[in-house]
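A selection of the complex's chains, in situ.
For clarity, chains are labelled A, B and C in written order, and residue numbers in each chain start from 1.
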Amino acid sequence: MKFSVTVILKKDVLDPQGKVVENTLASMGLNSIKSIRQGKFFQIEVDEKDHTTAEKKVDEMCKKLLVNLIIEDYKISKI
Amino acid sequence: MKITAQIVEKHGLKLEEYENIKKLLEREPNFLELGIFSAMWNEHCSYKSSRVHLKKLPTKGKQVIQGPGENAGVIDIGDNDAIIFKIESHNHPSYIEPYQGAATGVGGILRDVFTMGARPIALLNSIHFGAPEHPKTKSLLNGVVSGIGGYGNCIGIPTVAGETKFNDTYNENILVNAMAVGHAKKDKIFYSKAKGLNKSVVYVGSKTGRDGIHGASMASAEFDENSEEKKPTVQVGDPFTEKLLMEACLELMKDNSIISIQDMGAAGLTSSSVEMASKGALGIELDLDKVPCREENMTPYEIMLSESQERMLIILEDGKEKNAKKIFDKWDLDFVVIGKTTNTNKLTLKFNNRIEGEIPIDALASNAPLYNRKWVKKKIQKTRIDLKKLKKIKIEDALIKILSSPNHSNKSWITNQYDQNVMCDTVQKSGSDASIIRIHNKDKAIAVSVDSSANYCKAYPLVGGKQIVCENWRNLITVGAKPLAITNCLNFGNPENKEIMGEFAECLEGIKEACEFLNYPVVSGNVSFYNGTNKKNIYPTPVIGGVGLIKKLSKPLNHNFKKNNSTVILIGKTFGHLEQSCFLKENYSINEGMPPEVNLLNEKNNGETLLKLIDKKLILSSHDVSNGGLITALSEMSIGSEYGIKIFKPKKLTNLYEYFFGEDQARYIVEIETNNLGKIEKILKENNTYYENIGLTQKEFFEIEKELKISTNDLFKINNEWYKNY
Amino acid sequence: MRSSVIVFPGSNCDRDIAIALEKMQFKNQMVWHKETKLPKSDLVVLPGGFSYGDYLRSGAIAGKSLIIDEVVKAANSGCLILGICNGFQILTETGLLKGTLLRNKNLKFINKDVHIKVMNNNTKFSNKYKNNQLLKINIAHNEGNYFTDPKHLDELNKEGLIAFKYCDEKGNINNGTNPNGSLENIAGILNLKKNILGMMPHPERMIDDIISNKDGINLFSSLLN
């Protein structure tokens, strides 16, 4: 079973990467941007049959390692 | 699969070469075998076009422990200490994917050095880009720089020196050369020659993936519109794994387990196994099922030709497997016995219990093609540039133009991205003529520098070759080091073109003459041909990496003026050679004419005399005069300092432009205590060294009497603006 | 004083800090990350480098290694903990120090000598320095941009938990003298009990005049005090 996880910095945490990307795109003339935030993306394949168990496992991975809960939010989706 | 002419060609082999393969095998090769031949017989691995010429280089000397032919060169610096170093190109991969190309270039050269038992202590690089205005330059530049930093910083070896140049000759083909320097105990050096029958051949490091298949043949082909298609060969570097691999290898090297060790570089498992067997006059049998693979269903062809990074091949003494495995387990690395040495003199490849390929080692190595390609001497351009016919320009403006140009502007925006201080032995970082690295726990040090001058080499390869060795030699001398030996990376165009081959032959002749005269042997190196696109070849660009020894470390010597009112002396004669100068290039876009002459006798004498003065502690600061001439060198001495200089007008009636911007060789500028002048003049005279007293340092201002006056602060700004606005 | 330096795969300033500690007469031991017991130590150092290649988030994976549980225990029982550079990042990932270290604001690795100001000399780590003393210390990092929530920032200020701030050679602390975008130019912080210090600059690189200067020495001699 395959899942995707997206991780993004919380709203009130500064995002230096996003900022620089935003400025660079603007300076390249791509100026219809309103805002850009950069985060992480994981493709995870787990060895489980049951959707709920599988998603729980992925959630556990996020909480225990993939995400820094103090500064980041995340979202799991099945793919 | 039937092997057709098209398949042969796709493998970068000529049809005659294919005929030769059939003869050596006494049959047709299968697809796997063809792939192996193609990897071993391409330019990158076989040196088929260059070997004839490389043989002429001086490679011996009292200081040399191991010359070319091993993973890296080894020199003796006394007290059972040895320095191991080499330079290598990663031009083509870096053009395709600058970050990963440069990063894996660093990774590759590091493996060459620690394979031999050395702990790497310094990284250097020489990078060449197209014109700054060229649409690709900026992203290539940024990618390469962060790739070099990304790898070196992560693995924790200081990147201490290098050079960055721009020239439209590299618009479609950048150069990325990386050099690594390591330190080992003289009695604990490891070689790649296999010995003994039935010894375990062990695979260690990362797993094998599909990356870089045919990277070596790619590096030996010109770019064309189809290079896009070759993109899947991009390798991704993993500096973290390399760090583990390095620590594990160095740990294993502490005892006597290893018979032979070889990194998997270009042509991966193929070239490493063939090289070990060939040097040991043995055969080698590999069980390809056992090779740790990253992807599913990898074929023997893919396994043998993969250029996945961070892998090594080791031949172990009997009974040492268990202990060795423990070490690699500790570092979480794969460790698998994948084969053994045999007495067949063949490379035997098994997969699923079947022999999938069998090739005599000699056919791959000593019988590889060797070409004495046609070459022609450079036709020399004897032009005479009449200064009076050129638009008049003020000395000040010409100087500003040079100092603010991409090629001459300060490069700290690059070097600040490299960790130069990790390992805590960096005595002098980049920014000086040469960087200085202390030998750990000792009070001696080495000095290192890399240099190239493509414009000179293009104009007159013979002199260019000589000049660049001399310039590199001078750079070590100015920091008080005795130059010991060099490595070289020869970046050239298409060797099948006789003009290009001529550039190669003549540059090499020049390098040879200079190295011989200066007792500055070549201990390692690399050749990169086919640099160019669609028949447009790059300028010949030999890059020289030199290592020198500072026996007793004291305060490092550099080029910044140190004091007020000290005397500044120019060592060496000024003739005012302006052809091929930076002055004409930056101000008038003139590239014609000959490079300055190189007088090896003067080079040697001036350099050795300066070393004597430095040894007697009579020198406050010193700098060599190179690109941009005397005035540029003097302004560089002021830029990093709170002191400037008041330069006397030359006494003899010379043209000021020739005097200040001429690029005559064998010259140094030194700052000395004014009250030591007599003592120093005496030594200079005793040594028949020509010198001139050219000025006095002063606070704050860079000045030529009655000609120009700029504050050193302004000079600093001028020199630091370019990248900010790029 | 007994010190332990934890070695993670990818640590690369472990040798440098060990040399500094030994030079200062600490009785030092190197401790491999897979160990499950910490030798008796008065000081535990998490060294600089790229533990686990800085993959995922710098310090994140090292924060999960076996030995870390022991380090946390030691910290809670008052043992002195010093995290330098990557070590600082590991400390924030384990929660021993609050806040986080984001990418440098220019998104580039930065290596240079910078000035920092001693903000509080009333700690085990800084008692040999004077308050407001300026030090010139080397930095070398990709993620040194310290960030925390306003409440914690307030606490840092009120409790004197900011150990060092970036400044210039005259001591000016402002945007122009901030190399990496760090909140309030913060270069190092302490926990509330002041037994844990995390800092981005490398004091172990500043103990030898031939290489640099000796501005880092007093950090180690403070610990011995």
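Methods note: a contact is a pair of C-beta atoms (placed from the backbone, for glycine too) under 8 Å apart; a residue touches a chain by one contact, two chains touch by 3 or more.
Just so we're clear, the structure is a prediction, and the values are computed from it rather than from any experiment.
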Message: Could you tell me the overall stoichiometry of this complex, given each chain kind is only shown once?
response: A x2, B x1, C x1
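In this text, only the chains that are shown with their structure count from here on.
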Query: How many Å are there between the centre of chain B and the centre of chain C, using C-alpha atoms for each centre?
result: 36
- request: Calculate how many whole Å lie between the centre of chain A and the centre of chain C, each centre taken as the average of the chain's C-alpha atoms.
  value: 29
Query: How far is the middle of chain A from the middle of chain B, if each middle is the mean of its Cα atoms, in Å?
result: 41
Statement: Within their complex, chain C touches chain B through residues 9-10, 12-13, 15-16, 19, 34, 48-50, 52-55, 108-112, 138, 140, 142, 202, 204-205, 208, 210-212
- prompt: In the complex formed with chain C, which residues of chain B make contact?
  reply: 146, 149-150, 153-156, 238-241, 243-244, 330-332, 415-427, 438, 553-556
- request: Under the touch definition given earlier, write down the residues of chain A that touch chain C in their complex.
  value: 12-17, 19-20, 64-66, 68, 70-71
